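Input: one structure, supplied below.
Then we have chain A:
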Amino acid sequence: MSDIQDIVGELDALTDENAEQYLTFVLAGEEYAIDVLRVREIKGWDKVTTLPRTPDYLQGVINLRGTIVPIVDLRKRFNLPEIAYGPTTVVIVLKVFGEEHDRIMGIIVDAVSDVHNLKYDSIRPAPEMKGYVDNRFVNGLATINNKMVVLMDIDALMSSAEMDEVEQPAA
Partner candidate 1 sequence: MSIDLSQFKQSFLEESDEGLDVLESGLLALDSGTADDEVIHAVFRAAHSIKGGAGTFSLTEIASFTHVMETLLDEMRDGRRAISKEAINVLLNSVDVLRELLDAARDDVPPEMSRVNEIQAKLEAVLNAGNNQATEDKQEAETESEQQEPEADGWVIKFHPHEHMLRTGNDTVRMFKELAALGDLENRVNLSGLPEFEHMDPELSYLSWILHLKKNEQQGAIDKAVIEEIFEWVEDDCDLSIEPLTSEPDDTSTSEQNDSPQPAEIPVSETITAADNVIPITGESDAQTVPSKVPAAGVQQPAEAQQKSSTRKKKATETGSIRVGTDKIDTLINMVGELVITQSMLSQMGEDFSMDKIEDLREGLAQLERNTRELQESVMRIRMLPISSSFQRFPRLVHDLGQKMNKKIELKMFGEQTELDKTVMEKIGDPLVHLVRNSLDHGIEDPQTRLAAGKSETGTITLNAYHQGGFIIIEISDDGAGLPRDKLLNKAIEKGLVTEQDNLPDEKIYDLIFHPGFSTVDQISDISGRGVGMDVVRKNIKELGGNVDVRTEEGRGTTFTIRLPLTLAILDGQLVKVGNETYIIPLVSIIESLEIETDNINTIAGTTEVYKMRDKYIPLVRLYEVFDVQPGTHRLQDCLLVVVEGDGGKAGILVDDLLSQQQVVIKSLETNYKRIQGVSGATILGDGTVALILDMSGLLTLAKEIEPVQNYQNQTYANG
Partner candidate 2 sequence: MPRSILAVDDSTSMRQMLAFSLKGAGYEVEEAADGQQALNIAKTRSFDLVLSDVNMPVMDGIELIRQLRALPTYKYTPILMLTTEAGTEKKMEGKNAGATGWIVKPFNPDQLLNTVKRVLG
């Protein structure tokens, strides 16, 4: 797999007006995609400082060149079985648009795949799925290399309303 940073760096070269670039990542065997323009950077896993009295999927905060950035563990967020963090664990740092102001936040994923050009007309709406990903956070579905990819709505997922969710009592 080519260097992730290179992929992100090549974005400017691609200019297809009827499509948008998406960064795809893997989470528990499923592929997800997010608008590449929202991706600030991709980091390897590093120590996180836990925040008290926050939902458990809010893993904590990290220091990103002087800024405090909260990190969300997506497996925990979607109640997927947890895995150990390791050298392949990736943190995608995103720009999240909020009601009042924009924020920088990060998500922990299993791995990052690639950047794809997705034509608008190839994106299908997601049916009412019973799955672990709430439809609120899904913008649509697409097919890439014969695989189904779920387009994630980052703003909805990381919105302040979501972050305020009271900690679920331990199952």
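Everything that follows uses one rule, which is that a contact is a pair of C-beta atoms (placed from the backbone, for glycine too) under 8 Å apart; a residue touches a chain by one contact, two chains touch by 3 or more; residues count from 1.
Basis for inclusion: all candidates are chains of the complex that A comes from, given by their letters.
Since we're looking at a predicted model, the values are computed, not measured.
J.: Which candidate touches chain A in this complex: 1 or 2?
T.: It is 1 that touches chain A.
J.: Which residues, counting only chain A, touch candidate 1 once they are in their complex?
T.: 47, 49-54, 60-63, 66-70, 103-105, 160, 163-164
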